[in-house]
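Complex shown without one protein chain; remaining protein chains in place.
Note that the chains are named A and B in the order they appear, and that numbering of residues resets to 1 at the start of each chain.
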Amino acid sequence: MQKHTITAIICLAGALVASAIAGASFLSMRTPDIIVRGPGVTEVKMLSDWFPGIKGTAGDTEVYVMKGADDGESMLVLGGTHPNEPSGHLSAILLIENAIPKTGTLYVIPRANNSGFTVNDPQEGSPQSYTIQTPSGPRWFRYGSRATNPIDQWPDPNVYIHASSGQTLSGSETRNLNRGYPGRPDGTLTEKVCYGIVQLIKQQNVTITVDLHEASPEYPVINAIVAHPKAMQLASDTVLGLEMQDIKISLEPSPVNLRGLSHRELGDFTDTLPLLMETANASQGRLRGRTDAALVLTGKDKWYVRAAKLGRLYVPYDEKGHPIEERVGRHVTAIGEILNSWNLENPDKPIEIENLPGYEDLQTKGVGAYLLPIPAK
Amino acid sequence: MSQEFWLFILMVGVFAAGCFALKWPVSVSMLLASVAGALAGGVQDPIRHLVEGTFGYVDTIMTIATAMMFMTGFRDSGALEALTAAVIKKFHKLPGILTVLLTFVIMVPGMITGSSTASVLTSGAVVAPMFMSMGMSAVDSGALISIAAILGMIAPPVNIPAMIIGGGIDMPYVGFELPLILLTFPLAIVFALWFGWRKVKKGDHSAMLSKLDFSTLNKYGGLRLFSPLIFIFVLMILDKAVPRIFSLGMPLIFILGTALTWIAGKRFNILKSAKKSIEDVMPVLGILVGVGMFIQIMTATGVRGFIVVNALSVPPALLYLMIAISIPLFGAISAFGSASVLGVPFMLALLSQDQIIAAAALSLIASLGDFMPPTALAAIFGAQVVGLEKYGGVLKKLIIPGIIIVVYAILFIVFSKQIRAIL
Partner (left out) sequence: MFFIYLAILAVVLALTVWVLFDTKKLSLQVTAAMVIVPLLLRLLMIK
């Protein structure tokens, strides 16, 4: 054998070994985190029950149905629209494992972009998961990609054209669930998932839809609630209610010219009242330092502290960071406040949900105190 | 000094040592710098991170590889030489106008696809021999092609860095056409004349004309011979005009074009031609893979945050200087990466300006990243299509134009509101 053939074999072997090690790690992302059925869960359906077009695809995702004793209005909570924004995913899980609806129905989709939970964004250095201590032991949760896994939707076009408005965005936004609404039954996988969520809202006559997000601390819309015009009254009542609890949140109207987002299209295309909420997540920002599971959980980051001193941020930032308890607490408390505001205005058709973790309790006891033990198989 | 500072020094140091002292290829030096950074920075799961970073460029690798296959096929079919002969014969009496026109021709694929590589390797490769037979030196031709390619990437309708910057602040890509035309077209004319006007020979062309070889053209006819080029232009335009029906994407367009080169002109071995093209382009593909690893490790260890926050740390008066320096420098990694990593934070610092004009100007500055070694895609391919082994000479010729481009773009940001008032 010639010398260059031997070196070629050695090089190829090296490539195969690296591929095998990394490939095993990438494949491990396909194992989903475990969500325990709480006492309020009456049924676990799949989104394909409302739109069969996604059955058997990576986009199909669990819908936790939590029916109260009395029929009434309903609320849909979307967690994990962006799987790299953990407080949305975790808040949805806390609702599933704790909430007990009395009147009306709560629908929770904890992994709205299910495909995005199976991959990490390249060049972001993201952790694959983070672990929370609970009284019954540690529980881990998935940290995913902002967008649909390219394995499930590829290639991206040069330019993403939003189907119903013609608005153009950079090609990678094709895989962004929150740019795809109202979706298309014959579109990309991401558009099909959007379409499925719209079908659920239409067929179940969902009264209020809350889309849970996080934003990087340098992004202007943060610690905010974004509302479609027809949900404006509900949102401003909610902001007042949260201020009474010393939680500062800003109210942003849904921009008319920014299309494909849940707070715009769900309001235009269905009868639901759409709201979107943002908390502060350092692990998705461009200014962050070392990126790992600890950053996801604590938000402690020296570069963000420095950027805050330079006046570059839209949230206060100090050495205490923005821990996951605070971010989940904001989301869960705001959901409670949205329900309060709705019930005050609509006493004849309330949505009453009990046993939501309180903001102060979450800060003192931690998120883990509200996570159930994983049942033995 | 922070730990991130020393990690950054370590990574750059290993890279420089590998590249310059040990004369390793850029790709391998990047790989070793990334490994060093991952180990010293205590990154968990280092092999997963190194490999994950490379996936940021899988699509770019496919575009570049297929574009190169097309260009090689077009050349091997004899079409490239024939096209030069035909154009020079027709237009040799009007060299000034021809240079400007050809510069815009180079820009077109970049304007349609948003990729400077598409410009250099398609129309750039076609125009290169024309420039040289008009009397321009190889280095000048390569430089002008590189400049035209990045201006094409920024010129409307498709400008991906502007989309990336806009996406970071939730600004839709609407209303960018006019500012982008004002940013790019005047520069294209200026640089075409700068490189072309003085250099192209005037007067007697008979000697030059007699050297042209028309045999392939006469044998196959222009329409048949040039059909692959016309074909990919038509597909690119259809992709842009009716994306809902077409949307083939550049790699597929280039593959179809390559297949057509095989039947359009002189017979050649398409497998050997494709393999040769991948061999020629392999160092660039390797650089992209290495850079992907490098960014992933910089991000995981916090070096990226260190760079971004320090770039934002300057007093407001120096902000423009920092933009002018840091965005092109970071573009050493990639123009798109620079638009995302630095373009977005700077855009957030410029929200009080006219946002569309500011974002358009930032995208132009980001495009200079394609001149910045080690990636320097536009410069490397610019040298390649004019037949130069090394791109250092081309790079030197790009320094002053690069500075002019940055200054022009910064003026657009500073006076964005006044410019908006006129528009």
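Of note:
In the analysis below, a contact is a pair of C-beta atoms (placed from the backbone, for glycine too) under 8 Å apart; a residue touches a chain by one contact, two chains touch by 3 or more.
Everything numeric in this text was worked out from a predicted model, so none of it was measured.
Taking the complete complex into account, the chain left out of view touches A, B.
The residue from A:19, A:42, A:203 or A:233 that touches the chain not shown here is A:19.
Although one chain is not drawn, the whole complex shows that of B:13, B:221, B:283 or B:392 it is B:283 that touches it.
From the set A:44, A:151 or A:240, the residue in touch with the chain omitted from the display is A:151, counting the whole complex. Think of the hidden chain as still there; on subunit B it touches residues 24-25, 27-28, 31, 51-52, 54-55, 57-58, 61-62, 65-66, 247, 249, 251-252, 255, 274-275, 278-279, 282-283, 285-286, 289-290, 292. On the side of subunit A, the interface with the absent chain consists of residues 4-5, 7-8, 11-12, 14-16, 18-19, 22-23, 26-27, 119, 150-151, 153-155, using the contact rule stated above.
Everything that follows uses one rule, which is that only the chains that are shown with their structure count from here on.
If each chain is reduced to the centroid of its CA atoms, subunit A and subunit B end up 36 Å from each other.
Taken together, the subunit A residues at the contact with subunit B in this complex read 18-19, 21-22, 25-26, 120, 122-125, 128, 150, 155-159, 161, 167-171, 173, 218-221, 255, 257-259, 286-292, 301-303, 306-307, 310, 312.
Subunit B meets subunit A in the complex at residues 2, 4, 41, 43-45, 47-56, 58-59, 62, 113-114, 158, 160, 163-164, 166-170, 172-174, 239-240, 243-244, 247, 249-251, 292, 295-297, 299-302, 304-306, 308-309, 312-313, 337, 340-341, 344-345, 348-349, 351.
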